[in-house]
Structure formats: C-alpha cells, structure tokens
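Only one structure is covered here, and it is reproduced in the block below.
For this view, one protein chain was removed and the others were kept in their places.
Chains: A and B, in written order; residue numbering restarts at 1 for each.
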Amino acid sequence: MGLSRRGFLALAAGAVAGALASPIVWKTLDDVTIWTQNWPWIPRLKPGENTFLATTTKMCPSSAGTIVRIVGGRPVTIAGNPEHPLGSNGVTALAGAEVQMLYSPSRVKTPLKRMPDGNFQSISWDEAITLLAGHLKNASRTKDSLLCISGDQHGVTANELLSACAGACGSSRFFLMPGEIQPAARAARLMGADAQPGYDLEKSDYVLMIGANALETWGPVIRNRRAFAEGRPHGEPPATTWTYCSATQVSSAAAVNSWVPVAAGTEAVFALGLAHLLIKNGYAANAPDIAGFAALAAEFPPQRVSALTGAPEALLRKTAVELAASAQPIVLAGSQNNSGAPAATVMAAIALNMLLGVVNKEGGLTFLPWPATLLEHALPRARQLENDLCAELAAIAAGKSPTPNLALIYDANPVYALPDKHKLLKAYASIPFKACITPLMTETAMASDLVLPLPMGLERLDDVCNPYGCGKNVYSLCVPVLPAPLTDARPLDAILSATLAQAQIALPNFADQEAALTGTKPFTIRSLIAARAQKMHAKEQELLKGAAHTDETLAPVSLRFATDILQKAIKPLIQSAASETVRIAPMTRMALGTPDTAIPPFGVKLIRASELKGTELFALVNSNTAARLGLTPGCRVRLCADSGASLELGVNIYDGVMDNAIAVPNGYGHTAFDAFSRGKGRNLADLYSVAVQEGLGSEWKVAGLRLERA
Amino acid sequence: MHDNAVSPVSSYPDSGHAPRGSFFRFAALMLVAAAFFVWGLYASYLTLRNGLGVTNLDNYFGFGLWITLDLAVIALGAGAFFSGLLFYILNLKPLRYIVNLAVIIGFVSYSGAILVLMLDVGQPIRSWFGYWHANIHSMLTEVIFCITLYLIVLSIEYLPLILGWKKADKVPFLHHFGHNLHKLMPLFAGMGIFLSFFHQGSLGGMYGVLFGRPFSFRTGVFIWPWTFFLFVLSAIATGPLFTSLIAAIIEKCSRRHLIPWHVRDLLARISGVLLALYTLAKGVDTLYWAVKLLPRAGLDFNSVFHGWAYGKWMLFCEIFVCGLAPCVLLLVNRFRSTPKFFYLASFLACAGVVINRYVQTVQTLAVPSMPFETWQSYSPNWVEWAAGIMIIAYGVLVIGFSFRYLPIFPSKNPGRAHYD
Partner (left out) sequence: MTAAKNFAITWGMVIDVDKCTGCGACMVACQAENNIAPATDASDKLKALNWLVVYELANKKPFPEHDVAYLPRPCQQCGNPPCVSVCPVTATDKNEEGGIVSQVTPRCIGCRYCMAACPFHARYFNWFDPVWPKGMEKTLTPDVSVRPRGVVEKCTFCHHRWMAAKDKAIVEGRNPNELADGEYVPACAQMCPNGAIVFGDLKNSDHAIYQILRAASAKGIAFQLLSRTHKKDRRPNPEPQVYYLSRRKWVRDLASFRLPKTRD
C-alpha cells in the first residue's frame, strides 16, 4: 500500500476539515466553557426580592443603628443607619460581620446537658427547663444562692428580666460583666452624681481621649467616629482637635491630631498633671472642695507626671494649652482592655471636665438620668452597676461571701474574659451548677452544666438604652430580621418565665402599675419595651421600625472633687508606676470581636501580620525597649506576673509603642468557639489579676511584670 | 527543495541503530526516573484535585519554580530549533549527529513545559481560551500560540523517529508515512524556527513589558523590549550546548561514543560566538538599566537586590561566571579542545540561562513594588519540586527510551549514504 505525498496531505487536510465541520469540536468546547464555571460544589447565587430592615446591633458594643439587607427572606449584608443617633453610613468591622455570624459554626443548636462523663448531650427544651427549674427552686430556698451574670452592657430589658428573676428567687447577686460603665458610674457617684456620665462629643471642638480608644472600641464608637469625621473636611485642616493618650500608637492614634504616649494604668496621673497645669492657669470649678483638689493636683508637676506616665513633658504642656484654648473641650477616660478604666482614672477625667466648665453643657460631660425600673424585684440600673463581679468572685474565693448554688449566665463569657484564672475563675468553677444562656458555644458554655441556646442579636427582640459614652438619652430596639431563629433557640423571657412557672415561683409583675399595659403579661420583653416606650413618650411602632428615641433631658448634678477618695485611689497607681520597669499595653480591636463572639469569620483576614502568625501571638515593643531588654524580632518571651500567671509570646518590633511598654493584642487565645478563633494566640486576660479597693471597686492589673526568654 | 532535502538519520531502508549499551543499566536508570515521575504525578494529582493552594505560590509570587523551570527548559530546548536552522536551512551537515537528539530534547522541553503549565494555570481546561479569546496585545498570547504550535511541529518532527522503531518500520503504511514525513522535514524545521524564535522572544518580552515592575521592565524596539532579544540570543547560544551536554550524558550512561569531537567543536564555536554576543548585550542592557532605567523609576541599583536569595551575586554569576567565563573557554582553542573545559563551559552557560530565568521570574516579583512594602521571599514546597522533577524524569524517560529503541544517532556502519 503506497501513500503519495499528495495523498498524505489530502488525507491530513480532510481529517482536520471534517472534524472542524462536525459539531463535535464546537459543542465540546462550548460544554467545557460551561463545565469550568458550574462546578456543583461552588455555591450558586439565589435571587430574591430585596428588603431592608432597620435594627440596632446587639453583637457589637457600638450599639449602632444598622440596616440589614434581606434577599428572598435571607439576611445577606448589613450597613449603617445614618438616621440613628448612634449610627452612620458605616458600621464597625464587627457589626459588619453580624449577618454572617448568624451562621457561625459555633452556634448552640439545641439545649445541651453535661453528662457524668463530661460530654454534652442534646436535650429537649422541656428537659432543659425542668432541670433549670429544679436548681432554681433549690436556690430560691436560700437567700442569695443564685448568682446571675449578664453580658448585656447596653440594654435594659434583658437585665431587668434577669435581675427580677434573681430577685424573685431571693437573690440580689445580679452582675453585669465588667466594662467601662461600672467604674464610670462609681466615679460619678463618688463625686456626687447619681446619674450616668455621658459625653456630648458631637458638639465638642477638642476631644481628649485619655486611654479611651474612642475611634476603635470605647463607647458608641460609630457615633464617636461620625463626630470625628464631621470635624474633618477632606483635605482641610481639621475643624476639631482630637488628642489620644495611650501607650500604643494604634488605630485612633493614626488619624488624631496628636498622640501622647501615656503608660497603661497611669492615665489618672496624666489627668491630674493636666489639672495642675489648668489650675495654675487660673481654672477652677464651682465645687466645695476645689482647694483640696488643687492641692492634690499640685503634687503632680509636669516633671513628675512625665516620670510616672512616660508622657513627654512638652506634650503634657501642649495638651493643657490646647485644652485651655478650645471653646468646647471634653475629656474622656477609658482603658484599652475589656475591663474598664479604674474608677480613679474616670474621677480624674471628670475633675478635668469640671475644671474646664463643661459639665452638663453642650459638647461637654453630661449626666443622663438612670432609666426607670419597671419590674418588681428588679435591681435599678444604678444598683446593677454598683455590683462588682470581680470583687464578688474575689470575696467568694476569700471565703467572705458564700458560694452560690446556681450560676445563671446570660450572653456573657466570664470564663474567657475575666482575669485571675487562679482565684476568680476557681471561685466561679466552685459553683455546683452553672446554666449558660448563650447563642454561641463560648468558653463559659463549655464550662457549664446546662447550655440553653439564645437567639442572636439579629434574631431576637432586645433593646439598647443609653450605652455608656453617649451624650444624650438614646433608646432603640434590636428587632429580629428573621421570622424565627436559625437554631432551636428561645428568647430570654420565654426561658425565664417557663422556668419560674415550672419552679412554682411567681412571675415578677410591673413595679409601677401605672406603667403596666392593660392585658399584657408583664414578664415579657415585648410588654416591657411597650411599657418603657410609653414611659418615655416614645412611639413603640417607630421603635420597632428601627428608629431610635432620643431625649435631651439631663440629670441635674452638683459635683465635688472627692479629693480624699481620689487621693486614696491614686496611691497604688503611683506606687506601681514608680516601681514597674515594664508595663503591659493591651491593644483591642473591634475586628477581633468581643469575648462573646470571638473572632468572626470575616474578621480573620483583618488580623495583622505583626500580631499573629499561624497560632503564634506576638507582643510589640519598640526598638529602645527591645535593645534594653535584649529582645530581637521573632524571639519568644514569657511574661510573668507576681500572681504567678504567665504568658508565652513571640516578639515583634514596632516603634509605635512607647518606651518600656509591651503591647499585647486582646481577643486571642480562645479555647472554645470554632476554627476561626480557637487555638490562635493567647488570652491576655490570663495575665491580669484583680485588686479590690474598698469603695472603689475592682481594678485589673499586672503586678510585678517580668520578662523571661522562652 | 524537497528533492534536495536530506534526512538526518533514516529509518529506512537499512540503517542500523547505534549500539545501545547494557540493558540492566538502562532499566535501572529508567526505574529511578519512573519513580520520580510517579512522585511528581502524585503531586500533580494533589494540585489538580485541591487547587494551587497546595503549592507555596502566593499572591505576590504568582510565578515560581514551575515558570522558572518552564522558561529554563524552553531556553535549553532551543537546541532543537537552532540546530534545525543550522542543519536544514544553513546546511551545516555535521550537525546530523546531533539534530535528532535536539528534536527530542526540544520535544521533551516543550511537552514538559506544557505539562507543568497545565498544573500552573488555575483553569487548565480553559487554556484553549488563549485562541478563543486571544488578546493580541499580550506577550503571553504569543507564547501560547507559539508553544502549542511549535509542540505540534516538534511532534511531527519527532514522529519519523518514532516510526523508525524497528517494529513500526516493518508496517508498510507506517514506513511510507515516515518516509513522506521525512521529506517534509525542512518545511517543518522552517516553521519551527519561526515559532520558536518568537516563543523565546515573547517569553522575554513578557517580563520586559511589565512597566509596574522596574526590575524587569526594559525599553526596546517597536513593541519588543530588549528582553525579547536577550531571551532569543541566550536560548540559541545555550541550546546547542545543552544538547551536546545531554549527548555526553547519554554517552556516559551508555558507555558508547556517539558524536565525533569535530561536531562538538563546531557547536562550541558557534555557541561561543553567540554567547559572547549575548554576554555583551546583557552587559550593555544591565548597565543601561542600572544607570538610566532604574533611577528614572525612582530606584537605584542597590534597592532591587536583597539578602542571599535576591542578591547581586546572582547577577555577577550570570554575567561573569556563566557568561564571560564560558565565552573564553569556548572561543579559545586550547580550552575548547579539552573536554573538561568544554563541558564546564557548557554547564556554566546553561546554568547562566537558568539563573537568568529564575531572576527574571522570581526576583521581579520579590522586589517591593510599592515603597511601603517589604521584601517577600518565596521557596518552592515539595509539591512544586516533585512536579518539577517529574518533568525532568519525564525527559529522562523519553530520551532514554528514544535512545534505546529509536534511530537517533547515525549508525557506526551506515548502509547507503544517507548522511553525507
């Protein structure tokens, strides 16, 4: 068989032409294009009708008004609500991830009961309620044998229900998780104000943030940031001046007019130094004990303040001059921790505001009346804030307070968030039965005997009332954006009323029968909200549509400096400031969530390379400190405190940390939750211990910090 | 023209095969290669199954070991088109000893490169979009055109050799088919030369046009940056040397003498001249880049080198140790005629090209491209090494089997004179 060259070419050409003329090639190519785009394991988009629901974030401490976009019944994204007094177009990195948190892998799906082998078993709600009711009934037989902890810092209704329930069971041991508001309320009370300090910084032209990271974590941050943004037209010199005093030059410090390095824990000294300079400049306040305060402040001349706080003298003087030169200055105090600044720090800041003459003035320090108490047995808000959880656990640990029989934890994560694992958490662990009402499987849930699933903030009706930091009265509602929770979760009122009924304990009624709405059961969130709205002359229907009710009524106050108390309070601060050679500077970012949420899935990509690599957490020190302590980038150290607590970390060099400060990020070291946060880094709270000062409440500190090479 | 064509090694009618060497040694070597190949197959499976995340490539280093390997084997495989040019077009007859091997190396290089590219592109089943949605402004489009078309050409060039396999040759159809193909070889060689020239060039052009990356950006002529020509020149200078290195390795393994020294000497002289030209051009290019281009981009020479992996020593090596030194060794008779120096020179020249391709690929991406960024480093992980080694093992297998079973080298006892 022969094949000529011509024949060969013809055959080849014919074969190619034939193949191309047939649909096989083209159809296959077309199919391939489709196959490469429609892999069955890649989620498809689902169209649907767009609706928008306004609500208030419960998950994020900013308490900002938000608008949830819902497509075909599914919430998909969240945006800010500029109509809301605490909102703006934007939201925090945490609130921005709230919709996705509905589907967090950590959600508690059903009630869980701890079995004798230590594992959890899924049980029915009936079983769960029966179990809890049994313990509640038991606890109600002895006074104060129920310990109730609430993580709801910014709401009133849930706390009323809980404390009324505790009260009905004969217990006044109702505690909020520690935060900025407790020491602030304490400071205000000590200085003669039975009201909640507020900060009307929307109208201030000079905002001095002493330790308060007001553009990242402190107070209603979205409101703070909107005020900040409005005072800075693009490309123009800022119309308002913001000064940030803290040990680390992070977040707020990047955009403020000036950053003043002040060692964490010495903020009160810095404030007194400013007070001294102001008084020297002729500032005074119409308070009976101004002379005594002036004498105390005189103990803090710039040189000494600089030595104690690490703040350069020139910056201290500059700040004082700027404060004096501005028309409507305001001073905020706060901490970089989740714990709240010591009461002494807030007192010193209030004193500065008094000297500046901005108390209850527009753009100044305002005092907001406490919200009404609606339920019988419930602790008034002011009393709730007086109760000091750390002090109570310390008292239990010391045997000065009886160990409760039952702990009821609501939407809080004390096991992760509280300091002093050796003392406080031991005391907590000694409580024989712990029930945890929580949307997510937190460390506290893991350590409980009974876990009851709670709807997430976007699934439940709840409220926000005067979150600490706001300058006027704000009341707004968190309204469910889904017809029903995604898990078998029940709201707090349903859980508590079923349990009380089962335990044959009478449901608390309205304390004020006038406020009671006819025909409604008082012990429900809905009726309490309705009653409160009526009391406030707010329109309930508007509130349910996500609109906030605001009220500019302020509580009249006549403040005093309470110099004697301040003097006593500041003594340990000075002692430790003088003796410590290195100090912890905590760094907290909203993106990493709260102790209750852990790191949201959408927060993981916001973790900075300088703070976490794999599971290794890094402390940041500046080059001076690194040289002094012999630290090199990437080396490992062990931070040890006198309490025996220690923390092993890597070290990175960052010159935006002040001398002798060891900056450690907060929010890591979770042992519960899910792959997005579990096992990453270490929990800074582990290093802290608590000091309780009579009358001043508890204060978090790291005493006698030492560094060892690990 | 076809009538004058001379087939380099004929499978017909009675050409003998070169002695093949010990079967045991052959089998052992092939088994080792096959083991590496299978290891690489596993790595490839992981890559295709799970995605490219299993490699150490990242968003800064989108190109890494695989692209470096790709460019390196394609440069070194340039022996195929260049010896084709010399043999078929310029009629340098002594190259008949090497031209078949060059075709096989070229085939291995190009098919190996395509194999690794199929792993390296994220959507291999879409790779034909290069034709379908071609962007004619992209150097990579030119690369895709050239690499695929030239692989087809190389396959056609390789086919007659396969058909020269004893058993295939006995089938009359295949015999005639091979014969006809042979006569077309100069045509294919010509197409190959065109395609490969542009392929080498556009690979260089790919980097030269990156105006966001001052490390590799170059000015040039018309649409072609200087790297276009530097890549072509470096490829044709080193390709034949690589072919002769492989031939030497085959000789070493098979313990047979296959290529007369005068053929090597000829290759060495040609490569020496080309390498000298290339080294000169590279030197001038580097100088212009360091003195003019970099400062105009706001950078200086020092700022585009960093540490060991991205150090200046590599540039020094590339130009002096692997450029100038082999030039001297290849162009001075005394050195060239000493096998030791000859092979050293060949090795250095090839290493220089590999360094060049590595630096162009990886260092380009490692240099901070915004002033507030820091140097990043890249090192391949086992998956990339395994798949890379798979390509080398694949080459060893193809060349090994071809050498053993196909008439690559002219027989010691030629029958009718097909060669001269």
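Everything that follows uses one rule, which is that a residue touches a chain if its C-beta (ideal position, glycine included) is under 8 Å from a C-beta of that chain, and two chains touch if they have at least 3 such contacts.
Since we're looking at a predicted model, the values are computed, not measured.
Participant: Among B:Pro295, B:Gly311 or B:Pro339, exactly one should touch the missing chain; which is it?
Facilitator: The one listed residue touching the chain not shown is B:Pro295.
Participant: Identify the residue among A:Ala17, A:Met115, A:Ala239 or A:Ala254 that touches the chain left out of the display.
Facilitator: Spelled out, the listed residue whose C-beta touches the missing chain is A:Ala254.
Participant: Just to verify: which one of B:Phe173, B:Phe211, B:Trp261 or B:Phe316 makes contact with the chain not shown?
Facilitator: B:Phe211
Participant: In the full complex, which bits of chain B touch the chain not displayed? Write them out.
Facilitator: Contacting residues on chain B, toward the hidden partner: 50-53, 57-63, 120-124, 126-127, 129-130, 132-135, 137-141, 143-144, 206, 209-214, 217, 219, 293, 295-300, 303, 364-365, 369-373, 376.
Participant: Mind listing the chain A residues that contact the chain we can't see here?
Facilitator: Counting only chain A, the missing chain is touched by 33, 36-37, 39, 41-48, 69, 71-72, 74-80, 88-93, 96-97, 99-100, 102-105, 215-216, 221-222, 225-226, 228-230, 232, 234-237, 249-255, 261, 312, 486, 589-591, 601-610, 612-614, 622-624, 655-659, 674-676, 680.
Rule of thumb we're sticking to: only the chains that are shown with their structure count from here on.
Participant: Compute the distance, rounded to whole Å, between the mean C-alpha positions of chain A and chain B.
Facilitator: One centre to the other, that is 61 Å.
Participant: If you look only at chain B, which of its residues touch chain A in the complex?
Facilitator: The touching residues are 123, 125-126, 128, 132, 172-173, 176-177, 180, 183-184.
Participant: Flag every residue of chain A that touches chain B in the complex, lowest number first.
Facilitator: 1-5, 8, 29, 32-33, 35-36
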